[in-house]
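Of the protein chains in this complex, all but one are displayed in their positions.
A, B and C are the chain letters, set down in written order, and residue numbers restart from 1 in every chain.
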Amino acid sequence: MPKKNSMPMKERAVKPRIVTGDEFLSAERCVAIHRIMVRARVMEERMIKMSKSGEGFFWIGGPGEEAFNACLGLQVKKGEGPAFDFLLLKYRNSAAMIAMGMELIDGVRQMAMRWSDPFSAGRNFTGHFSRKGWNVVPVTPVIEVQFVMAPGTALMQKRHGGDGVTIVIGGDAGSAEGDFASCLIWSTRPGNELPVLMLTTNNGFGISTSHASQHSCEHTTERGKAFGIPGEVVDGNDPVASWFAIERALRYCRSTRRPFMLEAMVSRLYGHSSSSGAPHSGEPDCLALFEERLLAAGVLDQAALDQVHEAAHAEVEAAVEQVAREAKPTAEDVQKFTYAPSKVDSVYPGDYTGLP
Amino acid sequence: MPKKNSMPMKERAVKPRIVTGDEFLSAERCVAIHRIMVRARVMEERMIKMSKSGEGFFWIGGPGEEAFNACLGLQVKKGEGPAFDFLLLKYRNSAAMIAMGMELIDGVRQMAMRWSDPFSAGRNFTGHFSRKGWNVVPVTPVIEVQFVMAPGTALMQKRHGGDGVTIVIGGDAGSAEGDFASCLIWSTRPGNELPVLMLTTNNGFGISTSHASQHSCEHTTERGKAFGIPGEVVDGNDPVASWFAIERALRYCRSTRRPFMLEAMVSRLYGHSSSSGAPHSGEPDCLALFEERLLAAGVLDQAALDQVHEAAHAEVEAAVEQVAREAKPTAEDVQKFTYAPSKVDSVYPGDYTGLP
Amino acid sequence: MATMVQAVRLALHYGEENLGVTDVFGQDVGPPLGGVFTATQGLKTAWNTPLDERGIVGTAMGIAYAGGRPMCEIQFCDYGFNTIDLLKVAGNQRWAAGGQWDMPIVLMTPSGSGIRGSLYHSHSFESWASRLAGWKIVMPSNPLDAYGLMLSAIADPNPVMVLLPKALLRLKGDKLIPGEPENADELKKMIDAPVGDRSRWQPRWPAIQEYFVPLGVASLVREGDDATVVSYGRTLPLCAQAADQLRQETGAAIDVLDLRSIFPYDWKAIRASVEKTGRILIVNEDTEVTNFGEHLLRRVVEELFYDLSVRPRVLFGKHLPGIGLNPVYEQNTVPQLGPIKEALAALVQEEA
Partner (left out) sequence: MATMVQAVRLALHYGEENLGVTDVFGQDVGPPLGGVFTATQGLKTAWNTPLDERGIVGTAMGIAYAGGRPMCEIQFCDYGFNTIDLLKVAGNQRWAAGGQWDMPIVLMTPSGSGIRGSLYHSHSFESWASRLAGWKIVMPSNPLDAYGLMLSAIADPNPVMVLLPKALLRLKGDKLIPGEPENADELKKMIDAPVGDRSRWQPRWPAIQEYFVPLGVASLVREGDDATVVSYGRTLPLCAQAADQLRQETGAAIDVLDLRSIFPYDWKAIRASVEKTGRILIVNEDTEVTNFGEHLLRRVVEELFYDLSVRPRVLFGKHLPGIGLNPVYEQNTVPQLGPIKEALAALVQEEA
C-alpha cells in the first residue's frame, strides 16, 4: 500500500549508500537497480496471474534473480554486432532485459501470445527473449545449448577487436549437460582463448531435483580450474556483491579476451514454473532484502519504495490492458518467418509457402 | 631374425627384474607381459599388411599402446556379470584383450571379415571387440559414448557388492566430447559414487589434430579434481610404471567404490589408421624400449626375445592361413542378430525377418 | 478408471514386482515429484538423475549390459534429440556384435501436441523413432493399452520405446486394468501422492494382474466396410469420433485401426482392412515430410495398389519448424477433429 507524504530526496542524509564488505553502491545506482527489480518482479507476478486466469498459459521466469540480473543488464555493452556484448540467456533473465531497456509491455505481449510479441510472434513461452539490435540471441527452451553457441559469437568478437564479450547463462542443473563442458574446452583452445563470461545462476534446483543430490561439484566455477579459467561465486541476492563481481568478471573478459566463470547463488521464489503451481517458496527474497537495506541506509523511505511499486503496477496493468486489444496471430501466419529470402532458391525465393 | 643357441633360463642371474624408481616387476611377470606385447604387435603389423593386400580393408589398432594394455589386461578381474570387471574399450586395446586370453586368430577373423569373427560376425572394423563372457561390451566406432554407459555398469556393480570395477577407456581427443564430462558427473553423485576407472590413452593426437592445439587442459586427470576424483598420469611406454599405476587405480576403485582417473602417455606407432597409410611414426616404441631393458637386466637374452617373436609370427601366420579357409557371411546372414527372441512380439518372435 | 499416467505407474509397479525391473529413472522421476506427469510416483526403484539426457540413455544401456532391466524416461521427447546416436547404438549393438548381448531397456517419453506446449513440448517422435533399426516402438491411445504395452515393453529383451501421447495422459479409460479397483477415487487415494509434504507417503498398490498387449498387434476400435483409417496416439480418438459422427450422419461404416505398435506394425491388419474397403486414410500429427505414415502408405501402394478403389490419403502435421504457443498455431499445424472428419468423408464419398 503506497503511503502519502514521502520524504523528498533532498531532505535525506548526504551520500547514503549501500555497503557490503568494503564495496558500496551509490544511492543513485541503488535507486536505478531497485526500480528495475521492482518492475521485473511486478511484471512476473502479473504473468503468474495471467497463467491462472487464462490470459496466458505457461509461466516461467525470474523472481528471485532480479538483483543479479539487474546488475548484469546495467553493465552490458549494448548494441548490434561483434563490437558489442552478446547475450545467450535462459528463461529467468527478464530483469537483465529490463535493465537493458526492455519495455514491460513487450514481456506481456509474449505472455499473452500476441502477434505483436517482438521476441517470438506469440510462438514461444514467456521469458524466451530475442532481440537482434541488442545481440540477444533467441533463448531456446532446450537447456544448455547456448553454451555451444557461445564460442562462435566470442570468436567473432575476438576477431573483430574491441572489448565485446559473450555472456552466456545457465542454471545449476543444466551444467550437467555436456554442452557446459564443451564451452570450457572451446573457449580455452591454446592461442585461441575466447572472451566468454560463463554465468551460472544457482538456485539449488532443477525442477524438483536438488543440486546437492546430483552434483559433487558444489560450484560450476571449480570446473574451470583445470582449464585455467578463473572464477568467482557471489551472493546473487546482494546487489552490491553482484554488481562488483559482474564488474570484475566483465573487466577480465574485456581486457584479457579470455573466459571467466561466475556463479550467483539465487532464489527461485515461485518454484520452477506455473506447472508446479507457482506458490511462494519462502526462500530469501532479494527484493525484500534490498528494500530493508535501502530503508535502513536512508536511500529511500517507505513512501518512495511504495511509489516505485505503484508505478510498476500501473505500468504493467496498462500494458496488460493494451495487449489484450492487440491482434493474435492468424492461420495465415503459421508458416511465416521460416525462411529468409534467397536469390538462389527457385522454390522459396521468399518465405516458406508449404510443400514444394 | 631368430638366433640359435639362446641362453636357457636357468643359466641367467638370480632374480633379474625390471626397475623404475622404487618399483619393479619380477622376471616372470616381465616375460609374460613381453610375450603379450609381442603377440599383439605382430598381429597388428600383419593386419596392416592385410589392409594393403586386400585380405582385409580398413586397419586401426594398438601398436604403441601394448605396454599399458598388457598390464591392464593382466589385472582385470575377468568374468561375466556384475561381480567382475566391465570393460568399455576403444579400438586400440588388442593387447589388453590378448592379456585376458584372446586368441590371435579371433583378431584375424575380424580383420578378415569372416562369419567366424566372434566379435562382430564380419561386420565391424578390426579392434571393435565384444565378449560377453568377459564383460567386454561392444566397442562402438562412435567416439566416447562408452563414457555415458560406464555409470550404468558401475551402478550394477556397486549394487551387487564385491569389488568389480568398470574400466572405461578413451583417447585424448575424444575427451572433448561432452560424454567425458557426463561420466565425471554421474560417477560422483553424492552418496551414489561409482567404481569407475576412467582411463585416457593420450597419444597426443586425434587423427591429424594435435592435443596441444585444442586442449588447454594438459591431462584429463585435472578435470577430475572439481569432482573430488583422484587421478594420476603415467608413462604408458613403461610397463613397470604402468603396472603399478593401474594396480593403485584399481585398488582404489575396488576398495572405495569410487571413481579414479588414470591417463597413460602412449605412442601411436603406425599413425591413426590405414587411411593415413600406416607408416611408422618414429615415436618411442614401448616394445623396443622394454626389450632393451629386458636384455640389459638379463631377464631375456636376444635369442629368447627372438624366439618370442618367431613364435608370434608363426601363430599369426597359421591364423591367417586358417582364417582364409573360413566361411564369409552370406546374403542370408544380413538380417541375423537384429532382435533377440521375444515372447511378447507377434511379428518378430524370433529374429528380424524383414518388414512386417 | 485409471488415467494413462496411473496405468503407466501401475505397469511399472507390476514390472518391479514381477518382471525384474531394476531401475526407473530420469529427470524428476524419483521422489519427491515422481515425474512431471506423476507417472512414476511411489515406485520403489525410481530415482532422479542429473539434467543430462545422454547420461540417462547411456546409463540405461550400461545397466542392461550388466544384467539389469531399466526403464528410463526422457522428460519430453522434445529433449531427446541429442541422444539419437546413443539410440542408434542401443538398437545396433546386438546386430553389430553378432548377437552376443541383449539390450532390455525401455525408454518412455511423452510425445506429440495438445498440452499448449509451444515449440518444445509439442514435438512428435514416432517418425524419427521408426528409423531406429533394432528398436521397437509403441504408442498407446488409452490407459489399458498403455498398461499392456508397457508390460510387453518391459518383457521384451530388445530396446523398446514407449511414446505416451501428451494430450491423453490425464484422460481416464473406459476399461478396467485387471485388478484395478472399480472406484476411480479409491485408486487415486491408493496410488496418487498427496499435494504438499510427501516425505512419509507410501502408495498402497492394488493387486493388479499380468496383461500383455503383444507388440505388433493393432486394435480394431470401429468396424465397417466403407473405408479404413489407420492412426495411433492423440489422433486415434479423434479418428474414432469422426467415424462415429459420419456413421450417424451418413451411415458410412469405417474400420478404425489403432496401430498401437509403430514398429513392428500390424501389416496383416492393415492389409485385411484395405482389401475389404479399398479406401484408406492414414492420420498422425508428426510433420509431413518423411513421415512414418508415408511409409505405411508406401506399403499400401506397393502391395495393395490394385485393390485400391480411390486414391489413398494421408493427414499429417505441417512441415514447420515448430508448433507455436498461441492456440491459433497449434490448431492450424496438426490435425484436429474437423479436418479429420472432412478427409474421412471425402474418402468415403469419392467415386470409385
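Following the convention adopted for this analysis, contacts are C-beta pairs under 8 Å (C-beta built on N, C-alpha and C of every residue); 3 or more make two chains touch, one makes a residue touch a chain.
Remember, predicted model here, so these are calculated numbers, not experimental data.
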- request: Indicate each shown chain that the hidden chain touches within the full complex.
  value: A, B, C
Statement: Out of C:Phe37, C:Tyr65 or C:Trp95, the sole contact with the unshown chain comes from C:Trp95
- prompt: Of the residues C:Pro165, C:Gly322 or C:Pro335, which one touches the chain left out of the display?
  reply: C:Gly322
- request: Looking beyond the chains shown, say which of A:Ala121, A:Ile169, A:Cys217 or A:Val233 touches the absent one.
  value: A:Ala121
Message: Just checking the interface: what residues of chain A touch the absent partner chain?
response: 81-82, 86, 117-121, 123-124, 128, 130-132, 135, 137-138, 140, 142, 145, 147-157, 166, 178-179, 182, 185-186, 189, 336-348, 355-356
Field: Residue numbers in chain B that touch the chain omitted from display
entry: 57-58, 113-114, 120-125, 140-144, 173-174, 176-178, 206-209, 213-215, 275, 328-331, 333-335, 338, 352, 354-355
- prompt: Residues of chain C in contact with the chain that isn't shown?
  reply: 54, 79, 81-86, 88, 91-92, 94-96, 119, 127-128, 130-131, 133-134, 263, 287-292, 294-295, 297-298, 301-302, 305-306, 311-314, 319-322
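Just so we're on the same page, only the chains that are shown with their structure count from here on.
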Task: Farthest from chain C by Cα centre, which chain is it? Let me know.
output: B
Task: Between chain A and chain B, tell me the centre distance in angstrom, where each centre is the average of that chain's C-alpha atoms.
output: 48
- line: Whole-angstrom distance, CA centroid of chain A to CA centroid of chain C, is 37
Field: Rounded Å distance between chain B and chain C, as computed from the means of their C-alpha atoms
entry: 41
- request: Could you tell me which residues belong to chain A and also touch two or more other chains?
  value: 176-178, 213-215
Statement: Among chain C residues, those touching two or more other chains are 49-50, 52, 54-55
